[in-house]
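Every protein chain except one is present and positioned as in the full complex.
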Amino acid sequence: MNRDSRATVVFNRTGLILSRSGWTLGVWLLLLALLIWYANLIPRFGEFQITSISKNSLPLVYLALGQAVIVIAGGIDLSLGALLLLSNAIAARFMADQPLGAVVVIALLLIGLIACLNGMTGYVIRLSGVPDIVVTLATSYIWSGLALWILPSPGGGTAPEFRWLFTGSESGIGGTYVLPVLMMIIPATVVFLLSRRTRLGLSMYAVGSDSNIASLAGLGVTRAKVASYALGGALAALAGLATVAITGTGDPRFSVGANATLNSVAAVVLGGIALTGGTGLVLGVVAAGMILIMLNPILSAMGINPNNAQILQGVLIAIVMMIGGLAALIRERQT
Amino acid sequence: ALPMAAEEHTHDEEMPEGGFVIGVSNTLVGNGWREQMICAIKAEATASGMVDEVIVVNRNGGPTEQIADLEGLISQGVDAIILNPTDREGLNAVIEAAIAQGIVVVAVDQAVTAEGAYVATNDQTAYARLGAEWLFETLGGSGKVVEMRGIDGVPADTDRHNGFMEALANYPDIEVVASTFTGWDPSTGAQQALDLITTQEIDGIWTSGIDYPVVEQFQVADKPFVPIVGADNNGFVAQLLDLADEGLVGAAVTNPPAIGAVGTSIAIDALLGNNPPHETILTPKVFATDNTDGLNAIYAPDEQVGWSTYVDIEPFTHYNGSADVSACKAPGE
Amino acid sequence: MNRPSPLLTITGVAKAYGSVVALEAVDMTVRHHEIHALLGANGAGKSTLVRILAGVHPADRGTLVVAGKTANFRTPVEAMRGGIATVFQDPALIRDLTIAQNLRLSQTNPDTFAQWLDEFDLGSLDRDRMVRNLPLDILRLVDLARALALNPKILLLDEITAALTADQAEKLFELLDRLKSDGCSVVLITHRLAEVMRICDTATILRDGRNVAELEVGGITQQELVHAMLGSPVDLAPDTPAGIATPTTADAEAVFAVEELASGETVRQVSFAVRRGEVLGLVALEGQGQERVFDILCGERRPSSGRILIDGSPCRFLSPADAVRQGVVLIPGDRLQALLPSLPVYQNLVVTLITRIRQWLGLPADERARAANAIDSLSIDTRAAAQVRRLSGGNQQKVAIGRWLVSGFRTLLCFDPTRGIDIQTKGEIYALLRKLAADGAAVLLYTSELAEIPLVCDRVLVMHNGLIVDEQVAARATEASLLTAAHGLV
Partner (left out) sequence: MVDSAAAATTVRARLAAKARANPSVALGGVCLLLVLVTGSIEPEYLSLNGARSSLLQAAPLGILAGAQTILMLTGGIDLSVTMIATGSAYVAASQSSHGAAVAILMGVAVGLVVGAANGIGVAVFRVNPLIMTLAMSGIMLGTFTAWTQTILRGSTVVAPFIKELAAGSFLGNRLPYSVVVWAAISLILIWLLRRTGWGRLLYAVGDNETAVRLAGVRTWQVRIAAYIAAGILGSIAGILLAGRTGAVDLQLANAFLLPSVAAAVIGGTSIFGGVGGYTGTILGALILSVLNSMLTFLNVGQDIQQLVYGTIVLALAWGYAGLANRE
């Protein structure tokens, strides 16, 4: 009897976790299915492909994690792509021909700097009462301008060991998959634990869910907001560093940043985080980011021409979201 | 020095006779020039008779996305890759990895510095220099001109700006009264042109390819035309022909997307073991309003305004002019 | 002079929200070992005072002295450290998190919390449940237990009993008595004067942002309390008292009826009919399926079986729009569901007039007159009419009712329309419901205040566990008879 009830508890608990993280699981399964499909489409699927997929997804995964944290705390950041540009530009400009030690110092400083910059953005949003989307739209111009000013044309570089750290190879290609996979798992886990297991993380959920209630409950709304933007900024800086590691150069083009921002929002939504804030797990976002990066090569391997691939990608996102919407509707009607 | 790849090839003695698979990587969707480039690649592949399949990957993105696409093409086992690179150096590692696997890699439109890669580009410095020289000459060596550039920080724009400045150095009496960035965007360029021609005395305009919207603004503002330099856009060529009576003087400088076909032709040559030169740089041609026959020859009345009219590039291309390119058919399609 | 100094002294506290003056100047003294009632009509400023004491908003003027020390709380945390714990008028729990996570956020000791919760037999409540899935009464008790876990010197309770069932309230009162003897003072806000009479020692009465009286509860009657609150004596019964169902209503045809309505496990078998000119009451303990019944009747949800009949002919509601077109309209329990908070009162009232595409390109010619009529007949206080969110709760409730007066209806579904409403407004609402019925409407009224039943209804149904278990004639129904039935003891 005692055993029984414990079993029920465990069962209920599993059911609870499943129902609450169902979307996250679903996205990971979708990624898995796509990869298996892909592996069967191409002549050989081995370490090269695994490394390729994991390292190439890094920048978007970082950016999407950052966006996820900000969205969970009730914001949205259209400047993340521009911050990626800025980080990429500064890194490439100042890391070129530097020894590893200096490169690491620059990387750490850069993460701190951009975290501060974006934390400031979060503070301005609280202070001014201007909606997040507007403030970050404006700052996206400012950061892109700054990136272009620092690195007027593509170029610069970084230390080979630094490239190895993110890509598993000093040349940026064909290395071991262990490092890129670790570089994906570690930050994702850290962000996940931070968001679910610490008070600061939970207060981000709280503020995103209802900032009035959060302040009634005695939480620092401004602190949570600023922290979410700072964390998002730090992750955008990391994305810029990953970019410099993968490409070995800096590229200050506005369009690259804008494109990255839109992808990060798409990954967040696909990853199961509602743009209304306060809900969702950041882990789904990792798979969603990988899907968005890999979809193009996969569709091409399926023999789909790029225009149709473009259409298909849009349709896929829309349909996934429609299924989500319908599911919510049906749940509401039934329970 | 020949790269390792050549060595690998030597031990399958008999050279392949065709049946190639060509991968194409592009990172700008919906851009007319790039679309025409892809069509030129397909048309040349078809015309060559040596290619079985052209696999195109295309999306909006930067070097990171392009690396993912290139590695995808490598995984698919293509024989050659033609890419319009997003970065001069950032793709080198993956390009060199492809070459190491025996894949022929041709960078078109923009150069890459990867060892062993083939490069086929239009000479952007010359593009600007030739056009600017024509303009300054037409103005009699003195006057106020506007430089309408592309996107700040993009290598092609930097090269063109350098070419423009080279030409300018020889004409001390030419004054650049304004220098704008159109972002290669027609509506932005149109607005800037309108702002400038309605407020300033201007004797000539050099554009980095946003040309027909600028000509259009003279009509909007109801101002007399000034000499203008543009690219070989069909719409601009049509204006040069049609508006000559109304006093339009101008020059179209070629910047052919058929560079994609050139790259294809080089790739096939390389696959056949013909060892083509690693660098091919096309020097632009200038078609000015005083050369009506030349303009008429490149004008393609059935094509869209953004169509680059200069499609046949001897000795590289084998298709049958604009019609084949515009059909945009890869082998087997 | 060895009388101990008071625990809390408030002097001259004032607060304005923009142009709305919520508190003009309030003085109040809470002594040690007392339960202090804070009374006043809707909008008198009670919750505003609570928010100031709790450190949510700063006061514009005035001083707070807590246990002899001048306090200047800038954040809720500072107030908590100063010994003040608060249960606000609306749950202060994050809906998207679990209870455990909410506790974590507020750094509540889970064991102490569990002990307090157990006072209400909720010790086994699953901490991993999402707050959004919990019923309101549980949420209020969670809020309370969380506040108590702070071990406060002063406990502020803003209308906590409004959402509690009778036995929960009873347990609460026992608990408050014990707290009092343990040295904690309580400030209790409620609109139920019986509760004040039952457990409070002292009452401070606010009217229009000023304290108008401080009374020892021991020596006075409810009528005197009401008089102090409103400044004039008020008759607690409505103008047109409901009698035993008059022959006319008994014979009148059923305007609206349901037959064997069911929805999953929640609603198992519900049949009844509301006649023209009748107010039909419905009572139930918390969570017996009454919410679901209302959801189905208003078209928000579809039943798993059963029929809805209007004038005897069956009809299906796919959405509230269908119901509204048949004249079946809802005043929801949560008034936020019926209001456009940032729009003016006027827009809120006339929104019911444009429900069809063919009305999109114009505006009804008589809408101004209709809206003015509704404002008049409900005497809505329009001083803060530019944004409904700035109205007091009672006036908001009136707007929620008023929008149906503007468009007209045949069947009115009211879900607890007097929750959190002051006594005068309550009387007005009773009278209004009677009048609407007298004018030919059919009214279905769910209420959590059993004392209302004989005042407004003709008949009353009692629901228990998804079934209608009893029907009584309202005039003869007593709280005891209704409660017995509501517990399923018939």
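Labels A, B and C are assigned to the chains in the order they are written; within every chain, residues are numbered from 1.
The working rule: contacts are C-beta pairs under 8 Å (C-beta built on N, C-alpha and C of every residue); 3 or more make two chains touch, one makes a residue touch a chain.
No experiment lies behind these values; they were computed from the predicted model shown.
Novice: As a test of the contact rule: which chains in view would the missing one touch?
Specialist: Contacts of the omitted chain with visible chains: A, B, C.
Novice: From the list A:Ile36, A:Leu108 or A:Met321, pick the residue that touches the absent chain.
Specialist: Only one of A:Ile36, A:Leu108 or A:Met321 touches the chain omitted from view, namely A:Met321.
Novice: In the complete assembly, which of C:Thr86, C:Ser106 or C:Thr352 touches the absent chain?
Specialist: Of all options in C:Thr86, C:Ser106 or C:Thr352, contact with the hidden chain holds for C:Thr352.
Novice: Check the options A:Thr139, A:Ser195 or A:Thr279 and report the residue that touches the missing chain.
Specialist: Missing-chain contact among the listed residues: A:Thr139.
Novice: In the full complex, which bits of subunit B touch the chain not displayed? Write them out.
Specialist: Touching the chain left out of view, subunit B contributes residues 29-32, 35, 39, 151-153, 178-181, 183-188, 190-192, 194-196, 198-200, 212-213, 215-216, 219-222, 235, 238, 301-306, 326, 328.
Novice: Identify the residues of subunit A touching the omitted chain, counting contacts across the whole complex.
Specialist: Residues of subunit A in contact with the hidden chain: 76, 124, 128-131, 133-135, 137-146, 148-149, 152, 254, 262, 265-266, 269, 274-276, 305-315, 317-318, 321-322, 324-326, 328-329.
Novice: For the chain that got dropped from the picture, name the residues of subunit C it touches.
Specialist: Touch set of subunit C with respect to the missing chain: 18-19, 298, 300, 319-321, 323-325, 329-330, 332, 336-343, 347, 350-355, 357, 359-363, 403, 407.
Heads up, the rule we're going with is that only the chains that are shown with their structure count from here on.
Novice: Which chains touch each other through the most C-beta pairs?
Specialist: Per-pair contact counts point to A-B as the maximum.
Novice: Which chain would you call central, comparing Cα centres to the global Cα centre?
Specialist: A
Novice: Report back the single chain whose CA centre is most distant from the CA centre of subunit B.
Specialist: The most distant chain relative to subunit B turns out to be C.
Novice: How many Å are there between the centre of subunit A and the centre of subunit C, using C-alpha atoms for each centre?
Specialist: Taking the average C-alpha coordinate of subunit A and of subunit C, the gap between them is 44 Å.
Novice: Let me have the rounded angstrom distance from the C-alpha centre of subunit A over to the C-alpha centre of subunit B, please.
Specialist: That gives a centre separation of 35 Å.
Novice: Identify all positions of subunit A at which a residue touches two or more other chains, and write them in rising order.
Specialist: Where subunit A is concerned, no single residue meets two or more other chains.
Novice: Out of subunit B, which residues touch more than one other chain, so two or more?
Specialist: none
Novice: With touch defined as at the start, can you tell me which subunit A residues reach subunit C in the complex?
Specialist: 13, 16, 199, 202-203, 205-206, 208-210, 213-220, 278-279, 333-334
Novice: With touch defined as at the start, can you tell me which subunit C residues reach subunit A in the complex?
Specialist: 54, 56, 75-77, 80, 88, 90-97, 101-102, 104-107, 128, 264, 301-302
Novice: List the residues on subunit A that touch subunit B in their complex, please.
Specialist: 42-45, 48-49, 52-53, 56-57, 59-60, 148, 151-155, 157, 169, 171-174, 243, 246-249, 251-256, 259-260, 293-294, 296-298, 300-301, 303, 305-307, 309-310
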